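Removed: one protein chain of the complex. Kept in place: all other protein chains.
Naming follows writing order (A and B), and every chain is counted from residue 1.
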Amino acid sequence: MALVWIPSLLRDLTGGKATVRVSGRTVAQVIEALEAAYPGIKARLAPEGKLAPGLAVAIDNVVAPLGLRTPVEEESEVRFLPAVGGG
Amino acid sequence: MSHQGTPRAIRGTKRYTVIGTRPPRVDAPDKVTGRAIYGPDVVLPRMAYGKILRSPYAHARIRAIDTSQAEALPGVYAVVTARDLGQTTDRTAQVGESSVSFKFLCDNNLASDKVLYVGHAVAAVAASSPHIAEDALKLIKVDYEPLPPVTDVLEAMREDAPLLHEGMYTESLAGPSEKPSNIASYFQYLKGDPAQGFAEADVILEREFRTATVHQGYLEPHAATAVWSPDGFLTLYTTTQGSFDARAQVAEPLGCPLSKIRVIPTEVGGAFGGKNISYVDVAAALLARKAGRPVKITMSRAEVFLATGPTSGSVIRLKIGAKRDGRLTAAKAELFYEVGAYPGSPVGSGAYCIFASYEIPHGQIDCYDVVVNKPKTGSYRAPGATQATFAMETLIDELAEKLGMDPIELRLRNIAHEGTLLVTGNRHRSIGAEEVLRTTRNHPHYKAPLGGPHRGRGVALGYWGNWGARSSAMINVNEDGTVTLTTGSVDITGTRTSLAMQAAEVLGLPLENIRSTVGDTDVMGYSDSSAGSRTTMATGIAVVEAAKDVITQMKARAAQLWGLPADKVIYERGMFRANTPDGIQEMSFAALARQASAMGGPVRGKGDVNVRRWGGAFGAHIVDVEVDPETGKVHILRYTAVQDVGRAIHPGQIEGQIQGAVAQGIGWALYEGYVYTPQGQMLNPNFLDYKMPTTLDVPPIDVVIVEVPWPEHPFGVRGVGEVPIVPPPAAIANAIYRATGARLTELPMTPERILRSMGVI
Partner (left out) sequence: MTERVRVSAVINGEPVEFLCEPRQSLLECLRDILGLTGTKEGCNDGNCGACSVLLNGRLVNSCLVLGVEIQGQEVTTIEGLAHWDGLNLLQQAFVAEDALQCGYCTPGMIIAAKALLDREPNPSDERIRAWLAGNLCRCTGYDKIIRAVRSAAAALATPRQEVSK
């Protein structure tokens, strides 16, 4: 099960939990699993079927190149962060 | 007093042949003779000169534009406005790795419905001379409806502030704002429980900091020359850090397929992040198409200040708590960054850096990206980090003093290591923070006597995360055994040389046998902008891959010649060698090259990469200042910069990068800042009143290179160029405090501010 770090602004939906374990083979599936456990979270993370504007996702500290389609491994750590451009 | 900066390896010393030497820069002969061609130097037959009409208002609606009189002026070939872009609907456009609002991309090139800063482009003219073009600008009639401007970040965040974009709501994971807002986005990082952390602290310090808008200050203004062929193919010579980014930035507004545009990057006269975005290319392309001739637009110095991409001015509220033994228990920061007319400030990378040097159990960072009526910010060397580090490293210094601890000792007590979980939720990989601090503490400068009154010494530690991204390299083997190395990475710092050195090391060839060039968008694979200190590192990885590819192909040719399987051939010090039934066969690279292409086509090695993991780096600076107690003038007496570079490819170039960044940091600390009227007029868009350091303002700068190799680069390279601009304002502020007893929390630290802080005026 992947370990998802919940951004503080979403913890109102997870009852304050900062980390959550869910199953999913892609980022999209992970978000679906999060939605099943914490309804409403998908609308904030990925409205309209894409990552929210200005949001990126990192798998094991590497920014995911394929957005929602990025594969997620069994023991991956998933983190949502602002999309930061290069210097 | 200047030190040659002999690289001192702290870990992992390896001996190389080319890596670590100081060959002359390959581009130097053209530059010292005036032969190098920069953007403003391009000349094409029948070329016309373009000029841009710019808004005199910081905020206004455009009711109408009448260009008829300008068009009628003899010598004028064409006039364009946003209407010539013909776009009316908004969508998301793709530029490089970023998604941007299409409307914003077009509007910043030529304003459609509103102007959002003084200098905002409204129309453009092409004429037979730049003087006629300027005369024509005066004949363009724009009917503006002025609107109240807002130019301060905190003012812009108020509920009743004038809105720049009536349809913009705050983007946030908490959900969009209820009402439209100038806060374009808000993000929060949270680790642990800051309230608890502060409750555990013995000492708590809290301050508010302000930094002014500053410009990268490159000497070469933006310039582009556009020329169309009759079949709709555009060639664009332009000053840019990224030819492929420049291509996308023209393709999107013009609605052109990428295959119809060729961007040829000219030699760049300084960039520092400010030339990732193109400011005159779209206008030049539109004019050239309408005029049926090549059009060159070169910005004036005032236009560069008013209408390119300076970095964010900011307000930072910072609170830190620590135990009496110096261990930090909590840290909390609010970063309010001005982004100018359109969203996308470097507040995110500022947040990454503000607490990245230390182990902090409880932390919170609130980041606000706020639009104001100023030019849209661009990247400036470690974007966002200098502002954030000014706040943190002066407060840490204050903490050291409060606890009666040596400033470096306090930092060592909290220093981050590989594996440290940061407040931003990521973990450091291999880093050299501790090595840098220890080297700094052991440097003779740290203990040297100050030698006079009104003098003080300050230190500061800085971090920058660097970048990886996409690069493309190609090595062609010439028939005489020399090679040509081409990459898609624009050279803004000397990377033609540092990349050739890496190729020479792998190929075992002398550097003089390698011609190193930059290819345009027609000949190379996609390359991200030369930014984020990525080029020697990431494009280096592509170059090493290409060099290994060459060796593999050449081994196969040798094997073919000798009737052996390819894995029986070895390559060592310029010679191919194998044990054959007829004894040991060997052949030099050059001899094999002569025959190679006849045997199986040209030998061409390639490397195309997307580097996803790269090493961040730390730098620590020591500075001695003397402050005149009557005038408040600061003299920088001595400066030492220590930095972890992973592996020094060319120590001389590294020294130059660090010295240049320190000079920029000195300007940022003491002299530079945009000065605005409340109506949003910039008062100092020139080099007289926007004071960049001269030879008299910068002392000799001692550079000490530390090497903690980054394990995922073949030679251990970490990005170098941006880290050294991060510590200077904090180090200088700390030195000024020790010299005067005055703690300054606003940049620039002008004589007036220093004297006020000292209570003299």
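What we mean here is this: a residue touches a chain if its C-beta (ideal position, glycine included) is under 8 Å from a C-beta of that chain, and two chains touch if they have at least 3 such contacts.
Nothing here was measured: the structure is a model prediction, and the numbers come from that model.
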Which displayed chains the unshown chain touches: B
Option touching the unshown chain, where B:309, B:383, B:540 or B:652 are the choices: B:652
Omitted-chain contact residue, chosen from B:84, B:152, B:267 or B:281: B:267
Omitted-chain contact residue, chosen from B:14, B:31 or B:324: B:31
Chain B residues that touch the omitted chain in the full complex: 2, 22, 24-25, 27-38, 40-41, 43, 74-75, 131, 216-221, 267-272, 298, 300-301, 492-494, 652-653, 655-657, 659-664, 686-688, 692, 694-696, 698, 700-701
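The rule we apply is simple: only the chains that are shown with their structure count from here on.
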Centre-of-Cα separation between chain B and chain A, whole angstrom: 29
Chain A residues within the chain B interface of the complex: 5, 7-12, 18, 44-45, 52-55, 58, 61-63, 65, 79-87
Chain B to chain A touching residues, read off their complex: 92, 96-99, 171-175, 185, 187-190, 273, 344, 346, 348-349, 352, 364, 367, 379, 381-383, 424-427, 429, 464, 466-467, 469, 528-529, 531-534, 610, 612-613, 722
